[in-house]
Each structure stands twice: as C-alpha cells, then as structure tokens.
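Removed from the display is one protein chain of the complex; every other protein chain stays in position.
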Amino acid sequence: MIQVLADGVVAASFIVLGVVGLSMIYNILNFPSFAQGDHIATGAYIALGIVALAGTAGSIAGLSFGWPLIGALICATILNGLLALLIDRSIYRQLRLRNASRISLIMASFGVALMLRNLIVLLAGHDPQYYAFAIQPALSIGGARITPNDLLAVIVTTMMVVALHLFLSRTTLGKSMRAVSENPSLARVNGIDVDRVIRWTWLIGAGLAAIAGVLLGLSVQVNPSMGFELLLPMFAAMIVGGVTSVYGAVLGALLIGVAEAITVHYIAPEYRQAVAFLVVILVLLARPQGILGEKA
Amino acid sequence: MSAAKPRSDVPHLAVTDLVAGYVPDVPILRGASLRVDDGEIVAVLGPNGAGKSTLVKAVAGLVPARSGDILVHGASILGLATHKLVGTGVAYVPQVGNVFTRLSVEENLELGGLGGPPSRTRQRIAGMYALFPDLARFRRLAAGRLSGGQRQMVAVARALMAEPHLLMLDEPSAGLSPRMVELVFQKLLEIRAVGVSILLVEQNAKAALAICDRGYVLAEGRERFEGSGRDLLASPEIGALYLGATTRLAS
Partner (left out) sequence: MDILSYLVFFSAVSGIYAIATLGLNLQWGFTGIMNVGVVGFFGVGAYATAFLTGPAYPDAFGGFGLPPLVGYLGAMIASGLAALVVGLLTIRLRHDFLAIGTFGAAICIQLLAMNLKPITRGFDGLHSLPRPFAGLAATPVAANAYFLAMVVAIIAAVVWALERMVRSPWGRVLRAIREDEEASAALGKNAFAFRLQTFVMGSMLMGLAGALYASFTGFVSPQDLLPILTFQVYVMLIVGGSGNNYGAVLGAVLIWALWTMTETFLGAVLPAGLKQQVSALRVVLVGLILVLMLLYRPQGLLPERANVSREARLQG
C-alpha cells in the first residue's frame, strides 16, 4: 500500500509540472491546449540535445547523472519557454488578433501538438533515448522503494509548487496573472499589460513542462510521445481540480497519480490511461465544478 | 501615475463628436460630445440603449472609436491601449465585474496601484482604508464574498489607488439598496473634495442629479440636453421624456 502511494506520488509529480502550465494557459488564454503534452516532450529533447553536446559526466549522490544535466535542465527550461513564446507569436496571437473562436484555438493547438511531435521524430527519430545509463540502487523510505531519480522528481516538483505559490501570492506579476485569468478586461482597466502576462504564461507554462519532461525522461525514457501520453491525465487533473484553480489542479494531479498507481498494482496496468478518463467523467457527473472549483 | 498636476483651465476630459460601436457600421454613439472640468461631478443620463455605457467604454478604449476625438488634458487618447489609460490619470469603474472576486480586498487594491513604488502603494492602501473603514476589516477576504455595496467600495477604492485626476463610474448604484446608494454617492462627494473630478453614468437620475454639478442627457447616441443638476431636475421636458421613464423603470 505504501509502495502504491509512493508510485502514485511519483506519477503525480510529472502530471503536476505539466498541468500547472495547462491550467494557466486555460485560465489566461481561455482554451485547453492540446499541445501541452508535446511541450513536455520538446523540453525533454532540448535537454537531450544539450546533454549530447556536453555529456553527463559523473554522478551526483546516487543519481544517474552529473552536473551537466542540471545545466541542460536549466537551459531547456528557458529555451522551451522561448519556443512556446514563438509559437504563440506566430499562431495563437494571430488567431486572437482575428477574434477567432475558442474552437479555432483548440484546433490550432491540436495542429501544434502534431507538428511538435513530428518535428521531434524528424530531428531525433522514434526510438527511445536516455540521458544517462548509470545504475542507481533504489532507496527504501518508510517501507517504499524509490529510485533516487524518482525521489528527485518528487522533491523538485514540491519545490516548484511552493515557488509557484509564492509567485502567485506575493509578486505583482503573479497577482496580475490571477487578475487576468479572472477578468482580462478589468485587468486592462487596472493598467495591467495583458500581452505581457500572456508572454509570461507561456514562459512559465512551457518552462515547467520542460522540467517535467527532463524528470520524466530520467525516470523512464525520452521518446516522442512521452508528453502526449500525459495529456489525458493532465486534462483530468485540471478538470478534477476545478479548472479555475492552479492549486486544485495540483490536488487533481495527486488524485490521478494515485488512481493510476492503484490501477497498475491491483487492476490492470494496461488500462492505466483509461483511469484518467473515468475519473474525469465521474467528477464531471458528480461535481461539475471540480474539487476546488467554484460554481459558475 | 504621478502625472503632473493638470492645469485647471483645460478640461480633464473632452469628448467631441464621438462615433463608436462594437460592430463596424452599427455605431451606438453617433456624434456625442461632453466635457468634464477640474473638480466637477458630471452625470450622464438617458434611457436604456442611449449609449451611456458605450461612452465611458470608448474613453477606456474598450470600444473602438470610428471618428471624433477624446482628449485628456487636451491630448488625444484615441487608439490608446486600455492598459495605458491609468497612466493618463483616468480611472474607470465598470458596471459589472468591477472587482477581482478571487483576489483578496487588499490584493485588489494593490493591483489598482500597480507601477508605483511599494511604499507609496502601502500609503495609498492605508488612505483607502481611512476613506472606506469597512474594507479594512475585510482586507484578507476574497472580494467575491463581500456584499454588493462593499464590492462597489472595493471597486472605487481600487480605481482611486492609481491617484487619478478623473474617475469614471458606470452605474455605481446598480443593484444597491437606496441606503447604500446614498452612502456610495456620499463617498463620491468626499472623493471630489480631495480634488478628483468625476464622470458618472447613471440610470438612477434623481440620485445622480442630486450630487452632480452638471449633467448631460443622452439619447440615440447623442447628447440632447446639457445643464446644471438643478436645472435638469427641474426641467419638465426632460422629466417627462427620460427621467420619468427611468423612475418608472426603477420602481
């Protein structure tokens, strides 16, 4: 049972880092981005490219990689954010300027998703790849076995959630983001530059996606559909948490992660992806506004 | 924020022959003009659909202007992005959705004072709590949990945080009890007393005319009458045409 919980938390941490961006984009740009999963994959591949240049020499404290990967992670976070910014400039922003419907934005994100995934295939091929091969013995914590890489994923995710909370509650930019997500027109009246907020939304959303990608790559492997496979769990986490709340999305991710782990351990591992769908449907039928969501 | 103290002989706001509307070729405003001078409270009245709200929204840059001009201190702000309006010293309180319901009262105020140095913002917030003592008690509460009247106070305080010289309000009395309306309008007089001019769009003509210096009656996208509050209130023609109608609507 402890093991299931631990596996669930590890699975949740990748979802958390991805869903934060999904939720921010949903609330600020007003559409569910079907490309968020593939932003996770691009982040992982950007880091992979940097590692291929710089190498992963050494190993830090039982982890399977050395300091260059940390550098690659930071660079990938920034570059992935810039990539998302470029996509927004050239596609979504153009649609916004034309007053396109939300459905057009969803379709465009669907197109972006496939373009990103296939650009990855084009440049790096289909085959799974790895950052490093160093063998790492699993640690035993409170009766659960967990690899140092997975433990790192949980720790980094927790740190990011705390940082995000501080950002949203303490900084002017964070408060501006919350303001825009609730009422963009009033935010403008208040003197908030909504375009600037949108730029930061992409930078942060895709930056966190890159971190998710690298951590997931360390935990499992790097492959072109690694992010796309996280898309449904992320949507599920966002809806379960009640789309208006980033904190709800984090809780939702934990719920989905644990539900997945329970399925894998006790029911049927091959139906892992279906769990997210079932949870979403159940939540939408029972409590359409989600766990932390407010009634419309 | 700290726009140089405006000269008092130039109107704070001058709208001339403004044509504006949401959809091209369907203007709601069809050549409206008005003026707000230093230290004035100006009311804009008129029946539903006359274009009252559109007028302030056009000034705020939320509705595109097709022709005419909008001058703040003699300088045109036509085509100015909405988020730059506060920089010209004009603050706007929309009719609905005028507070961030998920943010706390204090966060609402902080966002109103965006761009100023933090010490100045803190000072302003203290000033707002002095003007609206109720708000100090609810500072940590999400604004969405306040009553309608309290929300209106938050909205006005939020707008004042930017230290505007002109405050535009769209139907501040909407949905409030008569007692609350009186309270809000009392606050407007206090605000004017510290040197802020006010442009007030109102359906509640009686209450607005009672506190305003001048008023305009808008109909079909143009100003039809202009006069002091007292004159407009006394004019039988206007009373019959518009104000009577609105009183009936209100009752």
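The first chain written gets the first letter, and so on, giving A and B; residue counts start at 1 in each chain.
Throughout what follows, a contact is a pair of C-beta atoms (placed from the backbone, for glycine too) under 8 Å apart; a residue touches a chain by one contact, two chains touch by 3 or more.
From a predicted model like this one, the values you see are computed outputs, not experimental measurements.
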Touch partners of the unshown chain, restricted to the chains that are shown, please. A
Omitted-chain contact residue, chosen from A:82, A:107 or A:262: A:107
Counting contacts across the full complex, list the positions on subunit A that touch the omitted chain. 26, 31-32, 34, 91, 94-95, 98-104, 106-108, 110-112, 114-115, 117-119, 121-122, 125-126, 228, 232, 235-236, 239, 268, 270-271, 273-274, 276-277, 280-281, 284-285
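What we mean here is this: only the chains that are shown with their structure count from here on.
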As a quick test, compute the distance in whole Å between the mean CA positions of subunit A and subunit B. 42
Subunit B - residues contacting subunit A, complex: 60-62, 81-87, 92, 94, 97-103, 107, 110-112, 114-115, 158, 162
Considering the complex alone, what residue numbers of subunit A touch subunit B? 172, 175-176, 178-179, 182-183, 185-194, 244, 294
